[in-house]
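Shown here is a partial selection of chains from the complex, left in place.
For clarity, chains are labelled A and B in written order, and residue numbers in each chain start from 1.
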């Protein structure tokens, strides 16, 4: 997420009452979670596993819990608890302001869009031409919806990311400051949940159609013209390229890429990135022909064990 | 779906600006998707795989993309794009008319029925005696609900079918013109989604009870006195006979029949029709005793491989 205006690193640290290592005149343009941080932005890292990812990212400034051997040209804010400092900054930028109306006065709804009774449209939401938002849909603040989008009843767009920090004895919630973008000609089924990004955007690409009870995690980018069947769950920070088809009750683990035109068959569990143009099956998902061979073999197994007395 | 009045084939084709092969005086009584088309109705087919099904169906008229060898007595409308012509006809018959009230004035709600705050009841919905419709339920247009039906909160009855046509580079939505019928003494859990038929009805049979977050696809016919546990997903055009029990998180693929009294155990994935009176398990689902034997064999497999150095 971008700040309203870029801010000098030194000024930012004065506001946060912290110190920095680097150039006081570096301009910080915004802040973002490590997976999605952009040029000139600030991010945080608190686990050695991700040090390199943060330091080699496009970020201008990294909040980190110890001085790294090589800072790869980043300015640093060193603090024992980067999460807290980042959260503090985040909360200044994205406090929850409750709307007390079903359709917020700050929402921009195209006059040809239909908002059915009971639908909630939060602050600063944009809804394009010829959309249909069915009854009891809930659209959180700052969601951007294109033209000719249909959202069926009881779906939730833009709820908070499932994103916490393990503390001693409890989990600390990180406030979600991102938002959801739904491009033109998307159709979203009933009872779906699409979380907003932690600091950035979750995107449903143009022409994608999803059935009911689909879950899409924070910061996930769904490509154009994908089909997603009922009860599919896609975790956070997943990238679906264009024309992917995912059938019923599939689960996709976080931070994976599914290549263009891949087809994932029902009930599969995807735990690694998948190449495009192929079909996948099983949990863990493998290429369909591989998974089918295993299924055929398993069917024979009891007879083999009996016959060979093994 | 039936037309308001039967129409002569010749008159229909004049309205649609298309030609026909057959008897101009054939009366067309309505239109329906191939899986559910009835006597005297019109349907469409655009894939050789389904030519015979369409031509041997009870339809009076078939919209088809090429002249078949044998028309089996059907009158034909031959056009390179049957989907578009059928869609055009459908849209004339079932345009979406938004209601601007939580309970539409055209809905017929029995005086003993309880409609809780926030529930949406669409146009021409019928709700019988002693029903309880909990808060934030959404009931789309034309749904028919019997007596003593309970629908728990945030469920959606009658959203559009997940039904599209692949075009070059995108998917075209087919408008849903069907509806949902919920018979007497049904109970539907919270957060369920029951889609209406594409051109016909989705039915939940008398006395059937379902837990939360169940998904039922378009044109599916659920029998009487079935039990369906939480997070089950049943695709479109499935027929559940009476007294079927389906346990948690099961998925059933489209266009299958599940026989009377079948029991499907948790997490099963059903990809072919199942005989009644038996118990099934696994994905793909098999008879429970077969699936159990495979599970026992798999448990032994690592030890067998180690022992025999295979």
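Keep in mind that, in the parts below, a residue touches a chain if its C-beta (ideal position, glycine included) is under 8 Å from a C-beta of that chain, and two chains touch if they have at least 3 such contacts.
These numbers come from a predicted model, not from an experiment.
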item: Assembly size in copies, with 2 chains present; value: 3
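Assume only the chains that are shown with their structure count from here on.
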item: Inter-chain centre distance, chain A versus chain B - centres from mean C-alpha coordinates, in Å; value: 32
item: Chain B contact footprint on chain A (complex, rising order); value: 114, 116-118, 132, 134-136, 150, 152-154, 185, 187, 189-191, 207, 209, 211-213, 225, 227, 229-231, 248-249, 266-267, 295, 298-299, 301-302, 305, 310
item: Residue ranges of chain B touching chain A (in the complex, touch as defined); value: 96, 98-102, 118, 120, 122, 136-138, 140, 154-156, 159-160, 162, 164, 169-171, 173, 191-193, 195, 213, 215, 217, 231, 233, 235, 249, 251, 253, 269, 271, 283-284, 293-294, 296-298, 300-301, 304, 307-308
